[in-house]
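Beneath this line is the structure, given in structure tokens, with notes to follow.
Complex shown without one protein chain; remaining protein chains in place.
Then we have subunit A:
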Amino acid sequence: MLTLWKDFVKGLWKENPVFVMLLGMCPTLAVTNTATNGLAMGLATSFVLLGSGIVNSLVKRLIPDEVRIPSFIVIIATFVTIVDYSAKAYVPAIAESLKLFIPLIVVNCLILGRSESFASKQPVHRTIADALGMGVGFTWALTFLGIIREVIGFGTVFRGTSLAIQVMGEWFQPWLIMVLPAGAFLTLGTVLGVMNYFKNRAASVKVDLQDSTGESCHTV
């Protein structure tokens, strides 16, 4: 049970696909111009991650090494196509705003990466925990970036949905650049910079503590 929990939790923060592993940068940069788009993209990717992870983990013994990657890609593509059709049929508004980026989930390196490095080696139940963790990690990261960009670029959150909130007042002049491609780089770069700053500081505080307390550290 503890192993499963660890498999799940690592994707949320410690090995977050976006902020730590820097995987799946194309959708991260391309569709996070609004919170809704980020959330929808995250959920679509999570579904593919989970579905293809389960199948790839189940069939891993049947697939010869030579055709492992082509087989994985076909399975991933199948799940992506299911998402594509379902989105168009059941949530046309979201399918419309994500457009080309749904079929492009096939080439999201996060998905093949998890299939290769985790699902192809671990049993199904651990793969499910891993896929859920990575999926939630990817989704919150994309939504977070989407919220930052949308608030600064439009002054709203979840615009165009029933949850829409006007965050900024009338006085606010939206920074258009934040919802354009350049804004993606600015936001991601700044967020990564801030995160690394705090991470490094936390690490150096730990070192300081160890230095000042000397021997006592070893006994802890």
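The rule is short, and it goes like this: a residue touches a chain if its C-beta (ideal position, glycine included) is under 8 Å from a C-beta of that chain, and two chains touch if they have at least 3 such contacts; residues count from 1.
Following the convention adopted for this analysis, contacts and distances are computed from a predicted model.
Chemist: Which name from "Ion-translocating oxidoreductase complex subunit G", "Aminotransferase class I/II-fold pyridoxal phosphate-dependent enzyme", "Phenylalanine--tRNA ligase alpha subunit" or "Branched-chain amino acid ABC transporter permease" does UniProt give the chain that's left off?
Modeler: Missing chain, per its UniProt entry: "Ion-translocating oxidoreductase complex subunit G".
Chemist: Tell me which of A:L43, A:I75 or A:I105 is the one touching the absent chain.
Modeler: Per the contact definition at the top, the residue touching the missing chain is A:I75.
Chemist: Check each of A:C26, A:A164, A:L180 or A:V205 against the chain that is not shown and name the one that touches it.
Modeler: A:L180
Chemist: Identify the residues of subunit A touching the omitted chain, counting contacts across the whole complex.
Modeler: 33, 59, 62-64, 66-67, 70-71, 74-75, 77-78, 81-82, 85-86, 88-90, 92, 153, 174, 176, 179-180
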